[in-house]
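Submitted below is the structure of interest, expressed as structure tokens.
Every protein chain of the complex appears in place save one, which is left out.
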Amino acid sequence: MSNIEDKKTFWQKLKAWVDGEEILLNADKYIATRTPKEHKSWKDRFSVTYVKENRKLYAILSVGISVLFIAIMLSVVNALPEFGSPYNPSNNEVMVRYLEKGIEETGAINFVAGMILDYRAFDTFGEANVLFLAVMCVVLLLKKDGKNFSRQEEQENAEDDYFDTTEERPILQIGAKILTPLVILYGIYVVLNGHLSPGGGFSGGSIIGAGFILYASAYGKKRMQRFFTFRTFTLICAAGLLTYFACKSYSFFTGSNHVGYEISKGVPGDIISAGFILPLNICVGLIVACTMYGFYALFTKGDI
Amino acid sequence: MSTGIQIILLAFLVACALGVSFTPNLFIAVIIFMGYSSIMAVIWLFLESPDLAITEAAVGAGVDSVLFFLTLKKVHFLKGTREG
Amino acid sequence: MEHINWIHNIPFFSIFLAMLGGIITALINNGKIAYKIHMAIIFLICIMSGILLVDVAAKNEIFTFMMGHFPAPWGNELRAGPLEALMAVTFSVVMLLTVGGGANFVFKDVVPEKQHLYFIMLNALFGAMLALIYTNDIFTAYVFIEINTIASCALIMAKGTPQSMVGTTHYLIISLLGSGLFLLGVSILYGITGHLLFPQMKEAIVELIKTEQYHMPLLVVTGFIFIGIAIKSALFPFHSMLPGAYGSATPTSSGILSGLVLKSYIILGIKLIYCVFSAQVMESLRITDILFAFGLSGMVMGSVYAMKERTMKRMLAYSSVAQIGYIYMGIGMGTRVGVTAACFHILAHAVTKTLLFLCCGSFVEDSGGKEKIYHMRGAALRNPLAGIGYTLGALSMIGIPLLAGFISKVYFATASVYSPGKMAAVLIVLGVSMVLNALYFLPSVIAIWTPAKEALNSPSPSVSPAFAVSVIGFIALNLILGIYYRPITHIIQISLDLLAQ
Partner (left out) sequence: MNHLETNFYEAVSVILFGIGFMNLLLQNNLIKKFIGLNIMDTAIYLFLAAQGYIFGRVAPILTDGVIDASYYINPVPAGLVLTGIVVSVSITAFSLALVQRLYKHYGSLNMDEIMRLSREEEGE
């Protein structure tokens, strides 16, 4: 605001300011002569942008903050309960019930699965929603819509398609031919045994998704699209989530109102046991597999 | 007994994290990050959490890295890595 | 079969209904239908929350709802009292009016084949905000904070312009930093208390304070959790994400984000203060004083930035920073009266700021997409309804009697009497900030009512009935809050007493 002495009366300046114009009435002339220095008026002095422009100051500042943070946290860690001790506050009645009553109450012999899908299922429902929202965000960002797709990308995609269909990639393709079924089978195993062994819907689902990604990268997306289009993708995701939703609202509603029928827990250790945990794992597995492949497809071609 | 191995693994983690910060090359940074996730998966096993290990191996080292590589390809960072 | 208490099921129903809306909308490839579903769901939730409010306020009760078959320390829980019900009602009414009045902006700004995605995000956002209001479990709060973050980023970037992408990136990075700190706080807190549900945590913390164990970790935890919440709700030094994001987003999104999303984090913070870290603990750890100081500086600095801003939406964003400062000042007074004033200001700001953003969006549309204030000369003459709405909103923000903003300022001033050490600071800053508010709002009001120098030959805009209804609704809400404020503050007071038990 240094060249403000443009022979305007105070009144005129005030009027201009009230009108919401630039401070000076002859703004055009002013803008033409404006030096870039004007950008650093006092209002920016405290802003992040100003500090960022001073690279050196900024670097010292951020390293300083991080080191300070580490120092504070190390002293906190110093005062925290001892690592690995059985007498810590977190090893309390909550954990004891999860471990001792878990099999009886949830039917799952993987206590973690029992905990996240039955005792604290609301969190896990939120988590499934996070994943769903994230993939919808990626669709919103990257799906071709005429507005966000340039000619150059069109061309790059066409080139990629050309290579996918004509190029011989024996090592990749033979490897994929052998590996894909194994990977997907293993993923299905992990999903179905979520309540019996480590793993569950999420890890198994991402393994299946990885299998799809392997197949798609070896044989091109055209082959994948024969059985997996955007429509199937949304359908599977929404159906999985809806089933999840239905199961959980049933158990929340009946649980808190003390009504309805108890779902049979089966024999702990059997594949068909543990009430809702197996169907929930399958739903989560489906959602995750589709989501992972969806990320891949949208990232490469902007479409599924 | 295995405390020594655990400390070595944790040291590797810190080294990987520092490596990511100081490599100028994005490609190398993503590969180091992949290594970081794999080490993390082993550490989950030492902490007796196989669920986390299997998830971290599938997600952190697998899908996450694929997503990072695809992004690198899209931003034309991998140009010249494939002839034709 | 036992008797089912349907009213106690309302929090659960409203969260799940909103989530269900999000899932179903994914299957519908049509923005208009998605919009109708969304409106129907919010309307239902609004009615249900109203019933809940009437019931709990009459019975003066606070109840917990088991999410599943397992009671408190083992399963998740929801908790609802008059405060939660009041917030749920306000949020759903404001959401209904904003989306109803702002749907045209959405249909104009978002590509047709992606409009339904916008409504998925709105549904999920609404569900997550309700969950944040009702939750009684700190980890659930974290999960829903993340849903909130993702959905609000999606709302910002839905417009698809490069500027909105930049705004989103900035917003995303800073809010992820906030949720990272929050999660770190949660994990240390779990380590030293061994619980995740609020009531059990509170007991454990009281015990820790009594035995003077883990004093340092507790202090740092409280610090991290509140810094996390402050970053998320854009308290003054962490506000840098707001102007870019709000300035570039669709007006509907800006209104919802500034009016509701920021507030949902603050409500979580208030619940944490009363249900986890009791007010005494906060006082003894001096957290309230820090919040108070940041609140005061936010009030002044936000207004100063807003004065320097020439773009209307960005000016409103900075004004939000100042108003968030007011709320934190109220919380920082450390007394129950102060928090009452803060809660009332949450309502007043939610009602006013969304109105301002909607009217601003309509001015921008009328002036052909130009956003500087001097482009909007005469906008109010072309579109009198929006002009009246904007003027009333601005007057309410400044604090003119009969409007909501005035009452909250009176309450802040009264509350300051109860915290002697802070009284002078509160009164001085309140006065300064009112003057500053007037200084940046009045020029824009004068600008929109002054005839344009050169006649703009754009056709006179037709006001859609939905927009008119929503503006009138907002004005009515503003007047209600400004005139019949007694019952509302009474509800807030009794519910804070209940919460603190």
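Chains: A, B and C, in written order; residue numbering restarts at 1 for each.
Everything that follows uses one rule, which is that contacts are C-beta pairs under 8 Å (C-beta built on N, C-alpha and C of every residue); 3 or more make two chains touch, one makes a residue touch a chain.
These figures come from a predicted structure and were not determined experimentally.
Across the complete structure, the visible chains that the omitted chain touches are A, B, C. Of the options A:135, A:190 or A:283, the residue whose C-beta touches the omitted chain is A:135.
When the missing chain is restored to the complex, the residue among A:65, A:158, A:182 or A:267 that touches it is A:65.
Here one chain is not drawn; of C:176, C:427 or C:442, the residue touching it is C:176. Taking the complete complex into account, residues 6-7, 10, 13-14, 17-18, 20-21, 26, 29-30, 33, 36-37, 40, 43-44, 47-52, 55-56, 59-60, 63-64, 67-68, 70-72, 74-75 of chain B touch the chain not shown.
Within chain C, the residues in touch with the undisplayed chain are 139, 143, 146, 149-150, 153, 157, 162-163, 165-166, 168-170, 172-173, 176-177, 180, 183-184, 187-188, 190-191, 196. Where chain A meets the omitted chain, the residues involved are 49, 52, 58-59, 62-63, 65-67, 69-70, 73-74, 76-86, 88, 90-91, 94-96, 98-100, 103, 109-112, 115-116, 120, 123-124, 126-127, 130-131, 133-135, 137-138, 141-142, 148, 150, 153, 197-198, 200, 202, 268-269, 295, 298-299.
The rule is short, and it goes like this: only the chains that are shown with their structure count from here on.
Arrangement of the chains shown, judged by which pairs touch: a linear chain-to-chain path with two open ends. Note on interfaces A-B and A-C: more C-beta pairs are in contact across A-C.
The distance from the centre of chain A to the centre of chain B, each centre being the mean of the chain's C-alpha atoms, comes to 18 Å.
For chain C in complex with chain A, the residues that touch the partner chain are 1-2, 4-5, 8-9, 12, 16, 19-20, 22-24, 26-27, 65-70, 73-76, 111, 113-114, 117-118, 120-121, 124, 128, 131, 137, 139-140, 143-144, 146-147, 150-151, 153-154, 157-158, 160, 188, 190-195, 204, 214-217, 220, 240, 301, 304-305, 308, 310, 372-374, 376-377, 442-444, 446-447, 450. Chain B contributes residues 49-51, 53-55, 58-59, 62-63, 66-67, 70-71, 73-74, 84 to its touches with chain A in the complex.
Only residues 17-22, 41, 43, 46-48, 72-73, 75-76, 79-81, 88-94, 97-98, 105, 118-123, 125-127, 129-130, 132-134, 136-137, 139-141, 143, 145-148, 234-235, 237-238, 241-242, 245, 249, 251-259 of chain A touch chain C when the two sit together in their complex.
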